[in-house]
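Left out: one protein chain. Kept in place: all the others.
Chain IDs A, B, C and D follow the sequence of writing; residue 1 opens each chain.
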Amino acid sequence: MEKMIFRRLFLGIFIMIIASLLSFVLLYLAPGNPAENILRQRTGEDPSYEEIELFLQQKDLDVPLLTQTSEWLYMALRFDFGESINTSEPVMDEFITRFKATLQLTLITLAFSIPLAFFIGVRSAANNGGTFDHVSRFFTLLAMSIPEFWLGLMLMIVFSKTLNWLPSFGYGSYLNLIMPVATLVVGYTATLSRVIRSSMLENLSQDFITTAKGNGLSQHVILIKYALRNSLGPIVTAIGSQFGHLLAGVVVVETVFSWPGIGKFLIDAVYLRDFPVIQGFVLLIAMMFVVINLITDILYTYIDPRIRYERR
Amino acid sequence: MLQVNDLSKVYKGGFFSKDKLTAVESVSFQIKKGDCFGIIGESGSGKTTIGKIVAGLLKPTSGELYIDGKNILKNSEMKTSNFRRRVQMIFQEPDGVMDPRWKIERSMMEPLDIHFSLNRNQKIEKVNYWLETVGLTPEHLERYPFELSGGQLQRLAFARALSMEPDLIIADEPTSSLDVSVQAQILTLMKKIQKRYELTILFITHDLYVARQMCSEIAVMQNGRFVETGSAEGVFDHPQEKYTQMLIDSQLPLDFSVRKKLEYTGECYDGKFCRNYCK
Amino acid sequence: MKKNGIIQNSNLLMKVSIIIITIMVFGVIFAPRICNFDPYTVDLTKRLLPPGTDGHIFGTDGFGRDLFARIIYGGRVSIGLSVCVVMVNAVLGLIIGSFAAYTGGVIDEIVMRIVDVLMSFPSIILTLFIIGVLGPSISNLFFALIVLGWIGYARMARSLVLSLKEQSFITAARGIGCNDARIIFLHVIPNVMPMIITFAALHIGSTILVISSLSFLGLGVQPPTAEWGATLSEAKQYLSLYPHMIIFPGIAIALSMFSFNMLGDGLRDFADPHLKKTIKT
Amino acid sequence: MEMVLMRLIESHDLKVHFDSPAGLVKAVDGVNFHIDEGEKLVFIGETGSGKTVLGMTIMKLLPTNVFYSGQLMYKDKELINATEKEMQEIRGKNIAIIMQNPLSSLNPCLSIKEHLVQVIVKHEHLNKKEAQAEAERILIRTGIPENLLNYYTHQLSGGLRQRAMIALGIACDSEILIADEPTKGLDVTVQMQIVNLIKQITDETRKAMLIITHDLGVAAALGDRIAIMYCGRILEIGTVEEIFGSPEHPYTIGLINAHPSRGLHPIKGFGASLIDIPEGCVFSPRCQHANELCKKAEPPDMVLSETHKVRCYYASSK
Partner (left out) sequence: GLSGKNSNESVASASSQKILRIAAAFDFKSAMEGKTLVYENLVKSDMAGNFSGWLAEKYDVSDDGLTYTFHLKKGVKFHDGSEFNAETAKISLEYAQNNDANLKKSVNSIEVIDESTLKVVLGTYLASFLNTLSSTSAPMICAADLEPAGDPKGKLSGYIGTGAFYFDEATYEKGVKAELTRFDDYWGGASKLDGVEWLYVADPTAMVVALESDEVDMIGIAEHHSSIPYVQIAELKSKGYTVETDETGRYQVIEYNCSKAPFDDVNVRMALNLAVDRELMVKTLFEDMTKASKVITAPWFVLGPDKVDENYYKFDQNRAKKMLDDAGWIDSDGDGIRDKNGEKLELKLVVPQGEANADTVSVYLQSELQKIGAKIDVLTLESSAASDMKKAGDYNMYIHHSGNMPSIPGGIGIGDKYYSTNKDWAYSFHSAELDGMIDAAFTEPNTDSRNNKIDTLWTYLHAQAPCMPLYSVLKLVACNPRVTGYKVGSNMFDMSNVRLLDMDMSK
């Protein structure tokens, strides 16, 4: 087990470095430079050659990109990601602020999605082919089919504009959370409940379920201790990957509701070619993915004894 | 015809792990042309491993393997000596041997496509001939594997192997998943064919009754080694080893009248444990 | 228990979704015959007509273009592009994944590490990045969706092949003298196809959504190309005054996603090996 | 033949059919048998002859596409029409089952001890601690070493898994134990141990058993009476002595002769399909002795002795 974790962490570092180098290569190949973009954003005008050069000079960006990156990498290994070219704030500070917002959104979304999805998924698997199953299948598939941006806008029109119940933008109070969370919960619950249902069904058709019934165990015990327990592996993986994707930023929701999260900020940074931010964020996001994957894998081994012992 | 010298196989664990398992340990034997050589032994003793090595499906860790005097473990020999056609293996589970998404006809034709250059009619003719030999009809060709019973599939596996005109057949517990009546059908068929085409057979089983019916020579395997080798009568009637004797004693006889006083030997639960206990 | 129920029901759901998809595909193919108007003709005298006026079934948009025609033609891009993207991804992923799993060893390790790296690269970022840099156009969109799209298929194909590899018919195929290429292309790939197809059907739906989300963020197709997300995005400013402009493309997206999801879901139950046992007698 | 023995299970013309896309599968088609207290009845027959279906019918554990008819009594209770709730009470408590494939029939996420605890808690009204002690006691008794009690199925050898299944079967002290192929896929040595174990346990507890197998050796070793099944029917039923000593049905004779210890004498042909059941005697297409009559009408059960019945026109003439 320790060996596995160790190996995975080692691979993780490798993955993180490759990911940020990859982002570097992509940026290197991309046209445009930070100075031009940032100056344009500030003034709304196309900056002149002289202005661009002066800006590059000031921000120490007039050295070759390769040197910049190697320096960056050197610093990054000590967890110093430099400063944003645009805001002149340390990248780490920017990341932490945005990450807090994103994490809040993510955790609350999952806190609603997961129990709801379990309820729907388990019930519809137990009720396979019955009314609840049909109704929930219809609604979950429908929920999966509603574009997030559309739903978000509609919620905003209804609850902010027409009813004036909820704030349409902002961050901080629980009222601000309701609509972004609702927008995300709809899709995530639907997806997750489908995963739960299908992996439950798979297990419900297994022989050991028949054994359990043969032993006279009650429906409840069979559903929870037998079917659900065995389905947890893929479910945890699904939750893990959803968690990862939520953390990496839900650009659409962040844009619609002006949520100060990672996604929108990173996209803006890409547009501005704010190199330190992009590389730093990509590295940190990759790190999150690595950690989440590791945690899901560890959980997986706790859930599924087969894996626990194969790894010995 | 087949000679095996000092064959060993060590399984390594995963890509990174250091676990090792010696499945076969310096095993040597030889089979004369037209003979049926049996390997018996309990589960995990390494029987299948030997079979797969001889069939060229697994590389041994060390050892030599001669067919008609040629060392076929050398890559060049493997290619030039038509080895893939000459040596065929029949597997324990007939269920999974045919591609589940292919009609039987296609599965039957495949080896012919690979090894012979025949036109369609010739192929059909050949397939039908072998089908008939194993007691099936061309009607079965139109089916999918899941539409056939285990016995039928095992016959098809035989027909497919035979259609390549092999010299050596490795039968790895070909009947252990079939029931008695089908088992009898398959085994008599094997016997018949063996005689007719002078096939050499390496017969792997854990059923001593079956081994006795089928084989002229027997090797008793335990823990990756041959503990006893000899003619069938010799081994069964005058076992030299305690282990062989134990195997023989464990057979459940059909005869109810001598319905054996069964003894409870509760400690013998695990392969490993059993080995110690039996030595 | 109740296994049969699923089969029957999923057949029904699948039938419905197949009918919807067929209608959509026909609509998309025969768009010029179905539409009375050209989706690109600007007529500023006919701006923002409500549905039903002057033969414009869904009304017109801000440029006086027929909304019905724009949605039908938009389907060409939305559905057509997603189907292409998914197909290319599936084939690519299938080949890479099968190959890695079948060969195993170092090649497998390398492929899986590449997959790991790409997985940890936030996909939306990369997509936006590529489109931002190369410019939004159908071909760039296509490229951007391919870059990361194959990964899911590769992982899936890999795990399927890994378990398939253990089955005896693969060993048997080697035994009768099949070479590796033959085994991969004739035995391995056809056997993992059903699961891949199921996954792909679900994926088509989500790709339609991704494409429209990108268009919505202004990174989709180029104007004046009709595409559902772009049409929605154009309609955003008319939201409260002319709601028809946002409702119809919204329904088009939801309906197509819904039916592809339903198809995929149905296929999944259908392809479930445990359920197949009951069909077999 | 003491008359005090209580009749536990009795069936009359029991039919179990399945609705399937290919047609109606008549897996069990008119079966009469009974099991008395302490008695061991063995069902023998080739693959697909309906043995497992019969066992599962008693437990009412078949999928929803099933149709029952006829009569199946557990003591005074009619099982065919029993509700799921009633069955939940009977299962495990009164009738227990040892399923066919121990690997897939045990929950991979529970240790073998936990399996037993679940069942004991459900049926014995013990608290967790007592249940655990009880579970340990039973497992050890079936010969599982003490240090392996918390192991998961995949960590155990085939023999140990089978022992765990048996432990699960006896955990609730049911009156009847159904064992579906308890020795399938096991080594000769392990098979011997399992047979021994079952014998010992039944001898001790005087438990009635219904044993399903296609291994004649196991039948000979364990059974008091033997029923030969073919194509959803019982072709011959009798005591061990009767079946092995004076088999009457050509199929029974064929089966015995096909055993490798008796030389390999196969029965020709293949088992019949359960969808298109042959007309007349179901065995007639494969029977050397079959004549016109056999092919037309199904023979009735010929009663040869109080215990020996055979479904063949020419039963005693050979």
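The criterion applied here is as follows: a contact is a pair of C-beta atoms (placed from the backbone, for glycine too) under 8 Å apart; a residue touches a chain by one contact, two chains touch by 3 or more.
Quantities reported herein were computed from a predicted structural model and do not represent experimental measurements.
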**Q.** Visible contact partners (per top-of-document touch definition) of the missing chain
**A.** A, C
**Q.** Residue, one of A:167, A:240, A:276 or A:305, that touches the chain absent here
**A.** A:167
Q) Among the options A:153, A:177 or A:192, which residue touches the chain absent from this view? A) A:153
Q: Check the options A:110, A:144, A:256 or A:286 and report the residue that touches the missing chain.
A: A:256
Q | Interface with the unshown chain - residue positions in chain C | A | 40-42, 44, 47, 62-63, 132-137, 218, 222-224, 234, 236-241
Q. Which positions on chain A touch the chain that was left off?
A. 30-33, 36-37, 40-46, 48-51, 53-54, 58, 86-89, 94, 97-98, 101, 153, 156-157, 160-164, 167-172, 254-258, 260, 264-265, 271, 273
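Simple rule for what comes next: only the chains that are shown with their structure count from here on.
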Q. Which chain, with its centre taken as the mean C-alpha position, is closest to the global C-alpha centre?
A. C
Q: For chain B and chain D, let me know how many angstrom lie between their CA-based centres, rounded off.
A: 31
Q. Centre to centre, by mean C-alpha position, how many angstrom separate chain A and chain C?
A. 21
Q.
Distance between chain B and chain C based on Cα centroids, please, to the nearest Å.
A. 48
Q.
Two-or-more-chain contact residues of chain D, please, as numbers and ranges.
A. none
Q) Which chain C residues sit where two or more other chains touch them? A) 1-3, 5
Q | In the complex, chain A residues that touch chain C | A | 11, 14-16, 18-19, 22-23, 26, 29-32, 128-129, 134, 137, 141-142, 144-150, 153, 157, 161, 194, 198, 201-202, 204-206, 245, 248-249, 251-252, 255, 263, 266-267, 270-271, 282, 285-286, 289-290, 293
Q.
For the complex, give me every residue of chain C touching chain A.
A. 1-3, 5-6, 9, 13, 113, 116-117, 119-126, 128-130, 132-133, 205, 209, 212-213, 216-217, 229, 232, 236, 239-240, 246, 250, 253-255, 257-258, 261-262, 265, 268-269, 272, 274-275
**Q.** Residues on chain D engaged by chain B in the complex (per definition of touch)
**A.** 46-48, 143-145, 157-160, 163, 185, 187-193, 195-197, 199-200, 214-218, 220-221, 240-241, 244-245, 254-256, 258-268, 270-271
